[in-house]
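Yeah, one chain of the complex is gone here, protein chain that is, but the others are all in their spots.
Take a look at chain A:
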Amino acid sequence: MAADINAFVTEERIEGDADAAGPLADATVAVKDNISTEGIRTTCGSEMLADYVPPYSATVIDRLTDAGATVVGKTNMDEFGMGTTTETSAFGPTRNPVDTDRVPGGSSGGSAAAVAAGAADVALGSDTGGSVRCPAAFCGVVGIKPTYGLVSRYGLIAYANSLEQIGPIAGTVEEAAAVLDVIAGDDPHDGTTRDLSGIEGAAPEAGYAAAADGDVDGMTIGVPTELFDGADERVVETVEDAIAALEARGAETTEISLPSVEHAVQAYYVIAMAEASSNLARFDGVRYGHRSDSDGNWNESFAETREEGFGAEVKRRILLGTYALSAGYHDKYYEKAQDARAWVRQDFEAAFDDVDVVASPTMPVLPFELGESLDDPLRMYLADANTTPANLANLPAISVPAGEADGLPVGLQLVGPKFGEETIVRAASAVEDR
């Protein structure tokens, strides 16, 4: 099954500590191919890094293997994380195990597909604008995007640093939370990680997995109209049913308004593309990665290396990011996007004065058919309307299966306050218990 759906770029193992005890002892984990694994090639789904073999492992890999989990392979992804379907990979598209004519979502599509197909117990993805939650929703599994600063990114090959986090994907909320228990916590190798001992509620004594107790009695769930407007009716119905099930278990719902999120996709893409244009400048063909046979000078050789090594979507984002940062356009695009980002953050902060979690569809659409959106980048970007706000606001968010529509999985997204992972895990576990 895993081979038919092209979930893995490379199938090699890193054995976990055989003496470890705990929930991940003997678990198998599939790892997105932008997370460095010592001695195992790490391609980012790109021709540029097809032969790149990292000399060290990411902190999250060491933590998982120390906890007894065995890495079983590196999963397919949109090139450098840039996509919503896992079709922009240089290694071919991954198929959705639920319906192989459809995409698994992206960019961590291989990770979600591997879990859904039973090729691994759990998986790691990375989420810059929804790249863990989207494939989790499309493949009918659980995905968590942690609060910015909760999980070390040492060894994650960067796309847009101010937005991205590594996050778990699993078949159940409790399993995903158990992975988060292992990978969360500060890391001297990543200065953006936070010391959780100083943040109230950030590191519950019993762990995040223990919060998957389904107890939502008295919890207040905010339902923002903006994240339901324009979504596919079948998706809205399925998500509303799941929210009704939470009410039946004692949660209260209240309609809220987050006007800023109407600008989240625009702000996200401007910021992500701007950061990508700078981050991906490192791929010059000199220290690592593909290098063209060019006879030209440094600039010509650099440009040819990047023409050959990058696919169309990566080039699009580097160019648009360069454009948005260039003289005369910086204030118009980048500065306004930063204003929108601050506005989104303030909107959510205000909402959390009154509610415990914010609920919406994870994706406003059902899984695309393969090839459906590939030639229309703007259409693909618009599918990220509900996931990008959490990245802009640095907040934790989970996607949990809400049910099916026309036989296809639909995800419910729950966003929590900063370092409120325990709350979103609790709420999500009540959805899957119903």
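Operating definition for what follows: contacts are C-beta pairs under 8 Å (C-beta built on N, C-alpha and C of every residue); 3 or more make two chains touch, one makes a residue touch a chain; residues count from 1.
In this text, contacts and distances are computed from a predicted model.
Enquirer: Quick one: the chain not pictured, UniProt calls it what, "Phosphoribosylformylglycinamidine synthase subunit PurQ", "Binding-protein-dependent transport system inner membrane protein", "Cation:proton antiporter" or "Aspartyl/glutamyl-tRNA(Asn/Gln) amidotransferase subunit C"?
Expert: "Aspartyl/glutamyl-tRNA(Asn/Gln) amidotransferase subunit C"
Enquirer: Tell me which of A:S131, A:S277 or A:Q413 is the one touching the absent chain.
Expert: A:S277
Enquirer: From the list A:E11, A:D215, A:E304 or A:E372, pick the residue that touches the absent chain.
Expert: Residue touching the absent chain, from the options given: A:E304.
Enquirer: Need a quick check: the contact residues on chain A for the chain that isn't drawn.
Expert: Against the missing chain, chain A presents residues 51-53, 55-56, 188, 191-192, 260, 262-263, 266-267, 269-270, 277, 281, 284-289, 291, 294, 296-304, 306-307, 310, 312, 315-316, 318-320, 322-324, 326-329, 331-333, 336-340, 342-343, 346-347, 350, 377-378, 381.
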